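Notes follow the structure.
For this view, one protein chain was removed and the others were kept in their places.
In this document, chain identifiers A and B correspond to the written order of the chains, with residue numbering beginning at 1 in each.
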Amino acid sequence: MSSNFRSWPMTLLLGFLSLPIIVMMVYLFVDTVTDTTAGSLIPDRFTLEHWRFLFDAPQAGRSNIWSVTLNTFIFACSTSAIVVMTSLTSGYALSRLNMPYRRLLLGGVLTLHAFPTVTLIISIFLMLQMTGLYNSLLGVILVKTALELPLGIWVMKGFYDTVPWEIEMAGLTDGASRFTVWRRLVLPQVHPGLAALGLFSFLAAWSEYILPQVLAPDGASQVLATYLQNLIKDDRAPDFNMFKSVGLFYAMPVMIIYLIFNQKLMNIYGGGTKG
Amino acid sequence: MRRAHLLGLGFMTPALIIVFLFFLAPVVLTAVFSFTSMSSGTGISGGAYEINEQTLRSLTDRGFPKAKSEKLGHDLYRIGEEGLGAVEADFGKAFADEIRAELSGELFEGRRDLERELKKLRSRPRSIRDLKKAADLFKRSVLNTRFESETAFLDGVGETGVELTADDQAVLVKTAYTGWSWTTANYELITSMASTWRAAKNTAFYVLLTLSFNVGFGLFLAITTFYLPKGQAAIFRAIWILPRILPPVLYVMMWKWLTWDTGFLSIFLSNFGVEPRNWMLNSDINAWVCIVLINGFVGASLGMILFSSALRAIPPSMLAASEVDGANRWQQIRHILLPQLQWPILFTTSYQTLSLLTSFDYIYLSTDGGPGRSTEVWALYTFHTALNNYGGVLQYGLGAALALVLVVIGIAASLFYLRLFKFNELVSQPRIEQ
């Protein structure tokens, strides 16, 4: 930035403070393909043994990693899709359309955003039970969607707000309906927002642990988060190398998204979300 | 209603339905539940009526006449025509006749004895379940029988010949009911239990510490990376966004690996003669440091991003000018950078206060409130009470009351924030009236 300040002391300091994360990340990768003698920090053998879990048949009473992975994909993709679709329409309505209770709805969205559903989980369970969705992936998807929706709507509204009114007015003058104007002219303008929100809700669902754990304990709807946590909590098998391999496998999509969209993510999170 | 209205409402409908079903309805239900004694013992969907040993004891305590409760406590099986008729209908004439011949008029205390007798008969049903059902047809008491409705229960009691006064009946029905009832006891418990106060204190402590860390460290990161060359700054920002983006289960697992007694820190420090120990759970202080750091790293990255983007809005000429004026770095931060960050800081603070108040996933996954209960915050305490404890005693009612406290705080704070951030100015009127 400014040349008359020396920057290396700062780099050093930041580097030092970042050490915990750097150490954790380096070992996350290294430990999945090596073995280390107990009491040492330096790995001394190369091995692929920690990745057995991908190919071995699951232990009795445990879930199969591939079906769990499929579930996680279904969960994250569906949540993302529903959040995007509903936010697209609601965001537009709140940003541009004249309708009754608009202020109330907007305020409501912001207020809802303030308390996460997890504290209401008993009642949510009851709602799922009434609708027959308890213990199913679909139920978890809907609840997670409800959790992400306020933020999604708010973000989309922000994107719509930046679209110039002139575009819409021009469309209306040409005789198109409000709906057509939205679909043909406004939607293309908010593509970046759409992608960002889609990505964000995908990540949020991919990471979710408590909802699937409580609302879908059945083996058929396990996701990677619960799979990994159940392994970790099994107190007779504290094998961190294996945990890390499973963890890395679990985090793979996250890492890929991170590498490709690093800069974009900064912007989305900059849009304000949970801490 | 105008078409734009319809379109608007139509556009809102999907979101409204989801939010209503899984957000608003649960809030209302939580409020309702908080006034019930619902627990895993009472069930959620309602109870049945049953007299058993436990009920009989409670009956005596509640002033139900001893003679009557003793009579209700008999588990009687009488071989009479009524039962025989039923057996004949369900299991055939041969079996009924055989029972009549062998056991007519006999009285059994408890089903096991009758079963043993029935098993000796030649024409008995093969399935043991059927044999038991047959035995049940001779039952002439209500002990240990579950009745789904109050009328059925009272009819059953009536058949035993026990005469009930209106008072007796009220006591009996109340005691025999296994389901939940309306109560305000949950709120009394919240105010009177030491554990809730501890949870409240922990929560205040947690929010305060983590928030200061988030904002302070986020500021530090944003300002330092602001001064670094572009490439370096990008690397550090990339590193510090990791805690935010990694799935909590994995992120916390990495912390466990770092802090375990056989983990990185212990092994590393043993080179300096420090005894290996569990740096996460060894003491209250260890646990708090871990909790604050685990949550703080996540929160600080959010702060960093917000603050960084605000700093980017500062015109470079302004900084250059200040340097020409001979301002040192501290003065520059103090007079140019920080004023720019006023609103983002306020926003982060208010936003994170709420999310810290209600979120507990990182604590649940790392210390789970331990050691002891020293890091159990209100939200986690609610979760433990309602859904997650070693004994499996799920107190839905009490849990709902605890959750409602958070909901009320959340709503109040949000309303306050809406005012603080001038919500009214955010709502601009649509410019197309159509």
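Following the convention adopted for this analysis, a residue touches a chain if its C-beta (ideal position, glycine included) is under 8 Å from a C-beta of that chain, and two chains touch if they have at least 3 such contacts.
Throughout what follows, contacts and distances are computed from a predicted model.
Entry comment: the absent subunit's protein name, as recorded by UniProt, is "Extracellular solute-binding protein", drawn from "PQQ-dependent catabolism-associated beta-propeller protein", "Hydantoinase", "Extracellular solute-binding protein" or "Thiolase domain-containing protein".
Displayed chains that the missing chain touches over the full complex: A, B (touch as defined at the top). The chain not shown here is touched by just one of B:48, B:121 or B:152, and that residue is B:48.
One of A:45, A:103, A:184 or A:233 touches the chain omitted from the figure, and that residue is A:233. Within the complete assembly, residues 39-45, 47-48, 52-54, 57-58, 61, 112, 115-116, 119, 127-129, 131-132, 144, 146, 178, 188-189, 192-195, 260-262, 278, 281-284, 287, 367, 370-374, 384, 387-394 of chain B touch the chain that is not shown. Contact residues of chain A toward the unshown chain are 59-63, 74-75, 77-78, 81, 125, 128-129, 134-138, 141, 213-214, 217-219, 222, 226-227, 229-238.
One rule holds for everything that comes next: only the chains that are shown with their structure count from here on.
Centre-to-centre separation between chain A and chain B, using Cα means, comes to 22 Å.
Contacts from chain B toward chain A in the complex involve residues 1-5, 7-12, 14-16, 18-19, 21-23, 25-30, 33, 44, 214, 221, 224-229, 232, 236-250, 253-258, 260, 262-264, 267-268, 270, 293, 295, 297-299, 301-302, 305-306, 308-309, 319-320, 323, 329, 347-348, 351-352, 354-356, 358-361, 364-365, 379, 382-383, 386-387, 396, 399-400, 403, 406-407, 410-411, 413-415, 417-418, 423, 426-427, 429-434.
Here chain A touches chain B in the complex through residues 1-2, 4-5, 7, 10-11, 13-14, 18, 20-25, 27-28, 38-41, 82, 85-87, 89-90, 92-94, 96-100, 102-103, 105-107, 110-124, 126-127, 129, 131, 142-143, 145-147, 149-150, 153, 165, 168-169, 172, 178-179, 203, 206-207, 209-210, 214, 224-225, 228-229, 232, 240, 243-244, 247, 250-251, 254, 258, 262, 265-267, 269-270, 272-275, going by the rule given at the top.
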